[in-house]
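Next up is a structure, given as structure tokens.
Excerpt of the complex: some chains, original placement.
Chain IDs A and B follow the sequence of writing; residue 1 opens each chain.
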Amino acid sequence: MADAASLGRRVAAEGVGAFFLFACVIGSGIMAQALAGGNNGVALLANTIATGAILFVLITMLGPISGAHFNPAVTLVAAMRRDLPWLDAAAYLAAQFALGIAGAWAAHLMFDLPTIQFSAKVRTGLGQWAGEFIATFGLVMTILGTVRHKPQAVAASVALYIMAAYWFTSSTSFANPAITVARSLSDTFAGIAPHDVPAFLAAQIAGAIVASRVAALLFRPSS
Amino acid sequence: MADAASLGRRVAAEGVGAFFLFACVIGSGIMAQALAGGNNGVALLANTIATGAILFVLITMLGPISGAHFNPAVTLVAAMRRDLPWLDAAAYLAAQFALGIAGAWAAHLMFDLPTIQFSAKVRTGLGQWAGEFIATFGLVMTILGTVRHKPQAVAASVALYIMAAYWFTSSTSFANPAITVARSLSDTFAGIAPHDVPAFLAAQIAGAIVASRVAALLFRPSS
């Protein structure tokens, strides 16, 4: 389906999607923390519901144009599987990072916070790296398996997968290199300290690549 | 689809929808605040779930009759795109405002509150206006993009979009001029002071018009 739209429109769709997704993850985190009266369980529940909801909406609306990656790990897997030319993938990544960071800044604007910030929230350690590996592994498995067997359920499945992973991983499942960078630029509920970013990215990319290999075995046509 | 029903039935559908939608937004806010023991995170979660749920129901039930706008910004965009004659649009607006305000008053009746009230809740400032612009921009993009690519998902997408936007905007996403007016007539959880209404309306209408232009580019047929 992605081939039917010009590269410009596809890249625009990736940008619009990353903008709203990242604005939602960060903005709903700010709102949730402000309202939850110190109960981080209530705050993460709100963050979870907002994130899952916007993912369903964006994948449904923009998937028919660009494939609705909004995530460099997903774009990387698509390029490795030759579902997407490498040059197109580079353009996707540029849009995801640039408009995604703009989304983070839009959240700051909406909540009257300084635009430029760096997070001080420490997120590190073997447990969290294992969490990012497993979270991204599961996300890529979900996408490849559901596209293969039940493409009309991809939007619901990705949204619900992330909602679950917010809770079953100790890192709350970033599972997306671009949002990891954007969240390092926001000293709010969803933030991550910049020096903790590289290890998260490595775990995410490793999880995505392993999932791509496993999916090729598990979801291959059985003819 | 809207053309198949007479204008009278379509306007009645807009009225029934606005009545239940606005009664639900305001009524669930009253109930949520009464039960949440001072935790506004819990209260907004309940308000979010109730609003998203009724939106899915009303769009599914009434969409085949009137298009299920319940929102003057959406009706305005439909008229600008010539999907709806301007005279029909005027009748839609009248029903949305009149029955929507009746819905607010029905909520007051159900909760034993005085019918006629004016909200004292201040909602103002650049951040909240940016929030209303972005919220309404995203709502109209969601409607036009989903109608174009996946019409059977419009009810779920609009419901989930509003659920997300309740959290990622600092204004909790009114995104609807008629509900903004109705909420100014309710001095409860969902209220807005009357003198803060005009700026909200301006931001909403601006967001809707810009979205209509962007959607025309992004979602155009690729033939």
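Things worth noting here:
We take it that contacts are C-beta pairs under 8 Å (C-beta built on N, C-alpha and C of every residue); 3 or more make two chains touch, one makes a residue touch a chain.
Treat the numbers as computed from the prediction; the structure is a model and nothing was measured.
Counting every copy of the one repeated chain, the full complex in this structure comes to 4, with 2 of them shown.
The definition used in the following text is that only the chains that are shown with their structure count from here on.
Overlaying subunit A on subunit B by C-alpha atoms takes a rotation of 90 degrees, rounded in steps of 5. Each chain gets one centre point, the mean of its Cα atoms, and the points for subunit A and subunit B are 28 Å apart.
Considering their complex, residues 38-45, 48-49, 52, 125-128, 130-131, 134, 138, 141-142, 145-146, 149-150, 153, 156-157, 160-161, 163-164, 166-172, 217-219, 222 of subunit B touch subunit A. By the touch criterion given at the top, residues 4-6, 9, 12-13, 16, 20, 23-24, 26-28, 31-32, 35-37, 39, 42-43, 45-47, 49-54, 56-57, 60-65, 106-107, 109-112, 155 of subunit A touch subunit B in their complex.
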